[in-house]
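One protein chain omitted, others in place.
Take a look at chain A:
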Amino acid sequence: MRDTLRIYGQEFNSRLLIGSALYPSPKCMQEAILASESEIVTVSLRRQNSQAAGDDFWQLIKDTGLTVLPNTAGCHSVQEVMTLAQMCREVFATDWIKLELIGDDYNLQPDPVALLEAAEQLLAEGFKVLPYCTDDLVICQRLAALGCEVIMPWAAPIGTGKGILNPYALQSIRERLPHVTLIVDAGLGVPSHACQAMELGADAVLLNSAIAGANDPVLMARAFANATLAGRQSYMAGPMAVKSTAVPSTPTLGMPVWHQFNE
């Protein structure tokens, strides 16, 4: 049986979603996206101040042939989210939306209260909502209860690269919401962080800064692809039980007893 990532009824082989921002060049962005083996890439909308400003970028993304996930980055109110989501749906021809609704500009922490209201309205408008949220179990439960089939808690604040600040919280979300597609989004810095998220039971990870900000984004994209797969395989394999005392791995039966003569 194939082990696939499921998002609103669609199946994907890769468990790494990748962002398209912050790369040193458009060519590097395209190469890193392809090296990551991601099948889903995040995009956004901003003001068109010069003719065809976004056209080259959009053509590069279209050339990858990947599924696009538009975001509502930068929104601070439910109304802003609703307007931007509708604009995204028209431009990108998808009803998927990565819901971002910031409550604090210092750490770009999502506003948990407004997030619930926005998710409810978006779902009512027919969007397939992928909410970026904190690792608060109850907020995640409420989002799932509203009808979000995907939940995207942070590992740490966006762009920090700190890794998973609260593994217990993510593990609790996994255990309490076993049927929700859980994507750890934001704050991962190195491939071992992605591996850890997958070992905790995440269905996927979403990355941008950690790849785009590396000295060699293309190589780092490959490293994250490998780490994500390793973490998933580890989770599926089921790790050994941790013990408090040493247990020899080499059989002791048949061991010559020379050490008795040395005592």
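We take it that contacts are C-beta pairs under 8 Å (C-beta built on N, C-alpha and C of every residue); 3 or more make two chains touch, one makes a residue touch a chain; residues count from 1.
By definition in this document, contacts and distances are computed from a predicted model.
K.L.:
Which of the following names does UniProt give to the chain that is not shown: "Dimethylsulfoxide reductase, chain B", "Glutathione ABC transporter ATP-binding protein", "NADH-quinone oxidoreductase" or "Sulfur carrier protein ThiS"?
P.N.:
"Sulfur carrier protein ThiS"
K.L.:
Specify the residue from the set A:Gln79, A:Asn107 or A:Gln233 that touches the hidden chain.
P.N.:
The single option touching the absent chain is A:Gln79.
K.L.:
Given the contact definition stated above, which residue among A:Ile102, A:Leu130, A:Ile158 or A:Ala197 touches the chain not shown here?
P.N.:
A:Ile158
K.L.:
Mind pulling the chain A residues that touch the left-out chain?
P.N.:
19-23, 29, 42-49, 51-55, 57-58, 61, 70-71, 73, 79-80, 82-84, 86-88, 90-92, 158, 208-209
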